[in-house]
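For reference, the structure is listed below as C-alpha cells.
All protein chains of the complex are present and in place, except for one that has been dropped.
Read from first to last, the chains carry the letters A, B and C; within each, the first residue is number 1.
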Amino acid sequence: MVEFALNHAWLVPLLPALAFVIIVFLTQRSAKLSSTVSIAAMLGSFVLASAIAVGVFTNHEFIEKSLVYSIPWFGMEGFTINVGVMLDPTSAMMLFMVTLVTSLIQIYSTGYMKDDPKYALFFSYLSLFGASMLGLVIASNLLQLFVMWELVGLCSYLLIGFYTFKVSAREAAKKAFMTTRIGDFGMLLGILFLQIKFGTLDLVELAAKIPMFEQFGVSLGLLTLIAILLFMGPVAKSGQFPLHVWLPDAMEGPTPVSALIHAATMVVAGVYLIGRTLFLYVEVPGAMTLIAIVGAFTALFAAAIAITQREIKRILAYSTVSQLGYMMLALGVGSLSASMFHLWTHAFFKALMFLAAGSVLHALHNRADVWDMGGLIRKMPITGWTFVVGGLAIAGIPPFAGFWSKDEILVVTMEYAKNGNGIGYLLFAMAAFTAFLTAFYMWRMIFLTFFGKEKAENHPHESPWSMTMPLIVLAIMASISGLIGTPWANIWGEWIHFGTPHHADPALGLMFLSVLLAVAGIGLAYVLYYKDGEKKTAQALAQKYQPLYKLSYNKFYIDEVYAWFTQRVVDASARLTYYFDIYFVDGIVNGLAAVTRGSGHGLRFLQTGRLQTYALVFFLAILVITIVLAFGPSDLASIMGGVK
Amino acid sequence: MTFPFLTTTLLAPILAALIIVFIPKENDKLCKSVAAVGTGIALALSLFVYFGYDQSVGGLQWVDFGQPVPWINDLGVTWYMAVDGLSLPMLLLTNLIGFTAVFASWNVVHRVKELMILLLILIAGVMGTFIAQDLFIFLLFYEIVVIPIYIMVVIWGSSKRVTKEYAGMKLTIYLLMGSAFLLAGVIALFVNSVNITGVADMSFEALAQVAFPEQLQIYLFLLLLIGFGSLLSMWPFHSWSPDGYAGAPTAVSMIHAGILKKIGGYGLIRLAIVVLPLGARFWAPYMAVLGVIGVAYAAMAALAQKDLKYVVGYSSVSHMGYVLLGLASLGVIGINGAVAAMFAHGVMAALFFSMIGFIYERTHTRWIPDMGGLSHYTPKLAIGFMMAGLASLGLPGLITFVPEFTIFVETFRVFGWLAVIGIAGIIITALYVLRAAANTLFGPARPEFSHIKDLKGPEMVPLVVLGSVLVIGGILPSLLFDMIDSGVAPLLANINDALQIGGK
Amino acid sequence: MGTGLNPSYFIGLSAALFAIGMYGALSKKNIISVLISIELMLCAVNINLVAFNKFLTPDAFLGQIFAIFIITVAAAEVGLGLALIIAISRRRETNNLDDLDWLRW
Partner (left out) sequence: MENVYELIAFILLGGMVLGSALLVVTLKNLVHSVLSLIVTFIAVAGIFLLLNADFLAAVQVLVYAGGVCIMVVFAVMLVQRTDMEESNPVNWRFGFATLLGGGIFILIGLFAARSQWMLTGTEVPKDTVGTFAPILLTEFVIPFEVAAILLTVALTGALLLVKEVKANGDGS
C-alpha cells in the first residue's frame, strides 16, 4: 500500500478531479450523490496521502533526496515541459494536511450547505479545488505549479462568487482574481526568466543549476530581480501587503470555502512556493530580506486592522493575513522548517475557527457582527469550546499547536538578528508585538461572541453532527499537532528543513516572553470586553484615539486607493484609448473613405451615359496609344509586351 | 495516398450548398440539417486527416491525386492540395468552427436557405486557403471568402454604434485593401521568381527555394505584411475588427474572428517569412512593436467597451498582437506558439461569439449595463461564456495558456523588455473579461429576463464541441504542439539556412 | 514592289472603310444608322482577314474561317440589335442614341 501510494502519488489529485468530472457530467441532479462522490474521492486521496506520509516519514532517504518522476507534457526543440510528482517531507506533509482538512470541510459542508440550491455545484467546485491544490503540492515543475496555482485561483474565484445573486460576492470574486492576477504577472515573468536563463523549469534541475548561476550568464542583480518577480505571486496569493486586499473581501463566499481556501490551503500556496524555491532565495540575501520585511510588516499591519473589525469572518480573515505574514517572515529569515511548521499548525486552528464561525453564522442566520452576539457558548457548547481551543492555539498558549510554531518563528528571527542582520531585531520586535495583538483581537472576539450577556433577538442552537464532528477533529489537531515540533524533541525540524537542520537549544527565555505576550493580550481583552460588561472602557478608548481607530477600522484606506487607481487611472486611460481609436485611427480610415467618395462624386460627371461619347474616347485612346507605341521610345513598347 | 481526401473535404460543404439550392425555401429545418451534415462530414474528414498525418515523417502529406495537377501551365499554377503540420491545425480549426457556426445560426428565421448557402461557401473558401499549397489557388480562395461575408453582414447583421451596412462595407473594404497589397506583392514575387529561376511555378515549396535579392525581399515583405497584417488586424489596421464583428451575424463573427483572421497569420508564415526570410529579419522588430502596441492598446480599448461584441472584438485584436509578437521572434518556439495561439484563439473566439449570439437572441441586447444575473436563468450558457472568457484571459488548463506561454518564452528572450509590455496585457485582459462576465452573468437575477430559456438541443453543439476542444487542448497541449512543431520546424530550418548565407 | 496586288492595298481599303464606318458610328444620331456603320466596320475587318488569308496563310484558311464566324456573329448582332432598337423605340418614343442616357450617374 505504501509502495503503491508512493509510486502513484498522481492519483491523489486525480481522484478529486475525477469526482469533479463525475459530478458535472453525471450526478449533478442528485445533491446527495454528488456530495458522496466528492467526499469519497477526497477520503480516498486522504488515505493515499496518509500512506505517502507513512512512506516518506519512515524513510530517512527522503530528507536529502526527493522522489521525482515525470512525463513530458509538451515540448519542442529547446523547450520542454515535463509534469510529474515530487515527493519529499514537505510535500508529503502538505498532502496529508490538505486532504485531511479538505475532507473535514467537505463533511462539514454537507451540513452547512444543506439547503442550498447549488449544493452539487458547490461540491464539484470543492473537488476541483482539491484536485488543483493537491496538484500544486506535488508539482515537480514550476510551470505545472503555475498551472495549478491558477486553477486554485479559478476555484477561489468561483467559490467566492458562489452566491451569484449578491453583488458584493461578484465584486469580491472579481477583485480576488484581479489582485492575484497582478501577482501572477510578476510570477510569470520570473518563471520566464528562469526558463530563458536556465533552460528548464524542473525544480530538481533548477535546484542544481541555480547555485552556479554565474555560469549561465546571470548576474546577482538579475537573480535578485528574478527572485523578487517570483515573490510577487506569493504576495498576491498569500495576501501579503500591499496585495492583501482581496482576502478579507473573499469572505463573501460560503464559510467552508473561507475555511478551506482562504485560511487553510490555497493562501498558504504562496508560502509553499517560496519554500519550494528556497534554493533560489538563499542565493539572494536582498530578496530574502525583502520577504522578511514584507512578512513582518504584513503580520503587524493586518493585526492592527483586525483589532477594530466587527464582522466575525473579517476578523478571522485579517488574522489569516497576519499569520501568513508570520510564515513569510520565517521564510525570509531562512527557516523553511519554522515556516512550514506554522503553516501546518495554522491550517488546523484557522480552519477550526472559520468552521466554528460558520457554525455561529449558521445558527444566527448570517448575523455577522460580533457586537450583536454574546453568550453563545451556553447554547452552542461544542462550537464555543472548540473555538476557544482555536483561540488558545492562535494566541500561543502552551501546549496548543500555535504556541510551538510561533515560538519557533520568534527563535529563528532572533537567531537571524544575532547572525549580524541588524534589521532582525526590528523584525523580532514586530513579530513579538503582533503576537500580543493577535492574542488581544482574537480573545476580544471570543469574549464578545461566546461569553457575556446573551442577546434576546438571537435564537442560537447547536449545529448538526456533520458540522460539529469536523470541529472536534480539528480541535484535537489544533491542540496536539504542535507537539511534534517542540524544541525538546524537534521531529519536525529533523524532517523538514532547508540546508543544515536546525538544532537550537530550547530558548526558555523566548518561550516565557511569548507566553507572557499571549497572556497579556488575553488579559487585556478580558478586562476590556468581559469584565466590563458595558464595554465602556473600550468605547472610550476608541473615542479618545478617534483618528487611529478610524484608520484601523477603514483598513488604512488601501481599498480606496486601489479603487481610485482603477477608476481614475485605468478606466480613464481605457476610455482615452477608445476615443483615440474611434476618433483618430478610425477617423483616418473614414477620412480616406471620404476622400474616395468625394473623388467618386467628382468623377461621376464623366459618366454621361452617351454611348457615342464613350466610343469616341475609346477610339481616341486607341489612336493615342498606337501612336505612342509606334513612335515613342522603344522600351515603352517592350514594357507592354510588344517588339518594335 | 491518391484518393483526394482534401479536395473531398473541400467539396463537402460546397456539395451541401448545392443540395440546399434545391430545397424549398420554406423548409428551414432541412436546410440547416443539410448544412450541418455537410460541415460535419468535412469535420470528420479533417479529423481523420489530422490523426492520420505521420508526424515522424513530416512535410507535406495527403497530396491530392498523389501529385500536383497542372492547371494553368503558363503561370505554373497547379491544383496542389496538401497539408503539413502548419496547415492541419488550421484545417481542423476551420471545420470545427464551421460545424459549430451552423448550429450557432440554428435560431435564425430570416432567409435561412441563403444564409446556409453563403455560410457553406464561406467555410469552403477558408478551408481552401489552408490546404492549397499553390499561391494562386491560395489567393483564389481568399477572394472567394470576401464576398459572402459582405452579403451576410448586410442582410443578417445588426446595428448598434455603427450601421450594419457601414460595418459590412468597412470589413469588406479592409479585406480588399489588404488583398490589393497582397496581390501587388504576390505578382512582384512571382515575376521576380520567374526572372530568377526561369521557371514558372506558383507552389509555396518552389517559391521558398528561390533566392530573392535582399533589397527586393525587404520591399516585398512590407507589402505582404500590410496585406496579411490588415487581415490579422495588426495595429493600426485593426479598426474593421470591432465594428465588423459587432455588425456581423453570429456565424460570421465566429468564422471571421475564429479562422479568417488566421489566414493572415498563416500567410505571414507560409508566404512572407518562409519565402522572404531576409525581409522578415529586417521587419521583425517593427512587427514586434506593432504586435505589442496591438496587445496593450486593444486591451485598453476593450476595457472601455459596453457592448459585448465590441469587448470580444477588441480582445481578438489584442490576442492577434500576441500572434504577431510570436511571429516576429522568427524562432521555432515563438512561431510554434503563434500558430498554436491562432488555433486556441480561434476556438475561444468562436465559442465567445456563439455564446454572445445566444445571449443576444434571448435578451435582444448586447449592452452590458442592461444585463446582469443571466446565470440564474441560463446556467449552461453561463458556463460557455465563462469558459470562453477564462480561455481569453489565458487560464492554465484551457487551450490558450500554453501557446501564450510559449510565445512569451521566445519573445521575452528575443525582445526583452518589449515583451514585458505584451505580457502585462494579461492583467488588462483579465480585467475586461471578468468585468464583462460579472456584469452580464452574475449579480442579482433580473425579473425581465425570467422568461429566457437555457441552451438546449442543437444550441448545445457549439458549447460541447468547442468547450471540449478548449479543455482537451489545455490538458494535452502536445496534441497540438507536436503537430505544429512537425510543420514549423522544417520550414524554419530552411529560413535559418537562408539567414546564415545571406546574413553577412 | 511590282504592280501585283499586295496586302497593303487591301489594308488601305479596309482602313478607309473602317474609318468611314467609325465616323458613322460616332456621328449619327439615329440608332439604326449607328448599327449600319458598325456593320461597315465589321466588313472592313473581314476584308482584312480575307486578304491576310490569301497572302499569308492560304492553306490553313484561318482568315476565312474567322470571317465566317464574324459574319455569323454580325448577323446575330444585327438581329438582336434591331429587336432591341424596336423594343426601345416603342417604349421611349425616340431613336436618337443621345436620348438613351439613363445609364449616366
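By definition in this document, a residue touches a chain if its C-beta (ideal position, glycine included) is under 8 Å from a C-beta of that chain, and two chains touch if they have at least 3 such contacts.
Keep in mind the model is a prediction, meaning the values are calculated, not measured.
J.: For the chain that does not appear here, which of the shown chains does it touch in the whole complex?
T.: A, C
J.: Please identify, in ascending order, the residues of subunit C that touch the omitted chain?
T.: The list for subunit C reads 2-13, 15-24, 26-30, 32-33, 35-37, 39-40, 43, 46-47, 50-51, 53-61, 64-65, 67-69, 71-80, 82-87, 89-91, 95, 97-98.
J.: State which residues belonging to subunit A touch the missing partner chain.
T.: For subunit A, the residues touching the absent chain are 612-613, 616, 619-620, 622-623, 626-627, 630.
One rule holds for everything that comes next: only the chains that are shown with their structure count from here on.
J.: Distance between subunit A and subunit B based on Cα centroids, please, to the nearest Å.
T.: Distance between chain centres: 36 Å.
J.: Give, as an integer number of Å, the spacing between the C-alpha centres of subunit C and subunit A.
T.: 88
J.: Express in whole angstrom the distance between the two chain centres, defined as the mean CA positions of subunit B and subunit C.
T.: So the centre of subunit B lies 54 Å away from the centre of subunit C.
J.: Inside the complex, what are the residues of subunit A that reach subunit C?
T.: 604-605, 607-612, 615-616, 619
J.: For a test of understanding, state which residues of subunit B touch subunit A in their complex under the given definition.
T.: Touching subunit A: residues 170, 173, 236, 238-239, 243, 297, 300-305, 332-333, 336, 373, 375-376, 390, 393, 395-397, 401-402, 405-406, 408-409, 412-413, 420, 423-424, 426-428, 430-431, 434-435, 438, 441-445, 477-478, 481-482, 485, 489 of subunit B.
J.: Considering only the defined contacts, which subunit C positions touch subunit A in the complex?
T.: Interface residues on the subunit C side: 22, 25-27, 34, 97-98, 100-105.
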